[in-house]
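Removed: one protein chain of the complex. Kept in place: all other protein chains.
First chain written, first letter: the chains are A, B and C, and each begins at residue 1.
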């Protein structure tokens, strides 16, 4: 897990810049014999694709993914899978005026400070376009999970957009795919739409909180101490552009709980497996899955690329006012939903493989 | 960064169980020529040591660290540094009754499910005693940082204990070391003491939020995309026992901000370096340090080992009520403060080394 | 260094099959600011390219490399560099008859046994075409070395082809590029040509020994114990298709030497640097460079794809006689020369970066 590579046994390396010829992911360690084709990946990429509705950037990218290696006769071969997405709608001229300027809240200045130069076109490597490669890699992980553990489900959704939160009492799984926000509260979604359009008209942007759930993960996945399931999930989510916080289960709110309230009491179900009175732990104890839902949340900051003027400096040190033109998301958190799902899929698959590597997938008996 | 190892170039592997003969850390990749002796490490270990006051577990462990390798004539040689802490106060009998039982909220059940067996004495590998090894490793990192970047300071403190928070307007660096809670708000500390004693008497426990700041980190440390400084910090903090959430800068609160409010505007200082109007970013943009304070927060859940009875099951599946005797912290978050500092030190040093490996430590010029 | 990735700080992952749409290398960790374009890489690829003369396979592949990321305005940006080579001359029909058969001496059977399936077209992932990706990655390493240590030279050549060896007394650096065998003994080259044509006419093939020298590597590069310079070189060379042995300096012949004969005695040169009476060590002591020439040799087995019939089995277990048609090298060792050079370049660059990461590139003073 170093530099541009994520994962232990199931690993991917993303490459590519926003306005280069292409970007993609090199996926290594996928089990052999997993049915896979480009269409299956496209399904997930289309969820993340820009330009789909008025709540997103209007950049039009088909994000068509090609599989260049590692698949033969419709199944994975166990060798590296190269996924390539060509960039087509590169209006580099939109960015020409920022070559000498650092946008506040953006990685322009730190890339320059570290490397002495940067690909300023569309943010180059720091662009949210990088996340398309993750979604493609996550599609491979989902295909492998489907082959190894078909009962498992991974689902992400927005629980907060700017100042607006969902009402958990109206939580509805089926609503998630039926609005532009992946919002599980159908009643609040129209309200969010008005709110976001107002934000956009105000030349502003807004943050969001995404929750991702993995259901059906067997107990015993994960490992102490530095490859804990929660450690890797925290790294996975924090590595996504613009993410500033990650929570497992109760998350930051765990600080205010007492030990008595926080204890997930254990019972034997009629089916003879351990069940819990609650899931404060988010499905992970000691870095290892309990068999309950694995629940992760992360906060995405508001897009720093806004049309409102902000004070900054040029490379030569002179002051300037920056207005970021170009086509940007008023709430980049919307498109972070499939990205969070993809990272969850990659982490879970990786730990399934790690676990069967070390233990053979055997499980301690209870009852 | 896999299994029990943390870090890229500066790496440590922790080993040992709560009630085994010893525990420790194998530290690799430390620069040569760094002045180091056991006393320097002991200084940090003493901060984390149990039994120091009534707000902690009464287990008495001297936590005396020995350096078994990698140091010669008072300086590091560049080869692996073995740090060993012998366990002395192992009252294994306290734990005998939980060999067949899973404590709610504890890793007992998941270790059993994964490995088919567990060292149940004091939680074995999942005990918070593992963090002593991190603090020792962090002491090595601090010594190397002191040699490479003497201006840098790393400081942790508690900003919330259970329902009680500090008043940021009373924040006082000098207060931190002057109370049992590493609390920067001197006025609130006595109140916390009463609160925690009431929790303890109620046979309960409580969570906490720790903030760790690294001051004086040069701009340009860190790297996209999966070894981002914030990614590694999130992994570092989430890997600590009982941590359920990690935040950088604004953290989860970034969701509610607008892009206009969240933008840290940039100016040139009179000294000719970029300065910022605010630090919503927590000192990191695009995974790379800005030169501002690096600010990380993490939430520690309440100790699951409490004297209040809780429902659970035995290995044979029969129901039981668990009361965890033994000597436990009513707020394990207190002792997490030096652990968070240690992890910050390790991450920062690792990234300083990674950066000079790739770039030679050169910096892009501004102004 | 796991699965399809090689290297520590300068790392590359190769991907692609012989008869898929493309193959390539994802290069991570390259220093920023290194001048690089596709033409510089093509230069090295052309050395390895098939179909150039009658001593090679007649498969015609332009092996045109494209840089898809990580380079901007003619220099590396420090982010991942994607190198893609499209396959153009894929006569898959040549291989149709071996889909159900395992060629003796080839990876057909072990891929099938491990993965349960294989891309049988041209050997798929096990084809020597994979080495084109290494040569491209090595070209990046050479460019970075040229920027960091311009005095360094890396040169490979054949010292043995089948039963024929060079005469070391006629060793001539300038001869290497002037014959089809990268042979440093100009007098023996014509003899080798006759020999190889006879081998080919006999529907046979032959092995080879390649020597690669790195000249001008500063003393102090490398590290004990498991990332020793010689360890990584051994891994690098043994990872090349068909390689069965690797030697550093005296290599296997060191066994027959006495300590007195093997000692490279040390003197101070007039320029005030240590010099040696001999180089039995191959420029490496304790895994760290001495400043002398680094000398590595590796043996390439004869191509297993030959026109002579050999006994084998089909997937269904029935016996068969295999004659491998297609266009194969009578001595694949010839094309291994630029591959060995590429691996040497990658290892040396990686260790230069690792060394300056840990030590800052400082050197212990002598004299």
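The definition used in the following text is that a contact is a pair of C-beta atoms (placed from the backbone, for glycine too) under 8 Å apart; a residue touches a chain by one contact, two chains touch by 3 or more.
Remember, it's a predicted structure, so these values are computed and weren't measured experimentally.
Which listed residue, B:24, B:302 or B:364, touches the chain dropped from view?
B:24
Tell me which residue among B:63, B:119 or B:211 touches the hidden chain in the full complex.
Here the residue in touch with the unshown chain is B:119.
Return the single residue from A:100, A:153, A:178 or A:358 that touches the missing chain.
Result: among the candidates, A:358 touches the missing chain.
Among C:20, C:251 or C:340, which one touches the chain that has been omitted from the display?
C:251
Residue-wise, where is chain B in contact with the chain that is not depicted?
Residues of chain B in contact with the hidden chain: 2-5, 11, 13-17, 20-24, 26, 28-29, 32-33, 66, 68-70, 72-73, 75, 77-82, 84, 114-119, 121, 124-125.
Which parts of chain C are in contact with the chain that was left out?
1-6, 8, 14, 102, 104-107, 109-117, 125-126, 130, 160-163, 199, 204-209, 219-228, 230-235, 237-239, 243-268, 272, 274, 277, 280-282, 284-291, 297, 299-306, 308, 310-313, 315-319, 333, 355, 359, 362-367
Of the residues in chain A, which ones touch the absent chain?
Counting only chain A, the missing chain is touched by 9, 29-32, 78-79, 223-224, 353-354, 356-361.
One rule holds in what follows: only the chains that are shown with their structure count from here on.
Measuring between Cα centroids, which chain is at the maximum distance from chain C?
B
Between chain A and chain B, what is the separation of their C-alpha centroids in Å?
So the centre of chain A lies 26 Å away from the centre of chain B.
Mind checking the centre-to-centre distance between chain A and chain C? Centres are C-alpha means, answer in whole Å.
For chain A versus chain C, the centre distance works out to 38 Å.
Starting from the mean Cα coordinates of chain B and chain C, work out the distance between those two points in Å.
Going by mean C-alpha positions, chain B sits 45 Å from chain C.
Which residues belonging to chain B are in contact with no fewer than two other chains?
Correct list: 223-224, 359.
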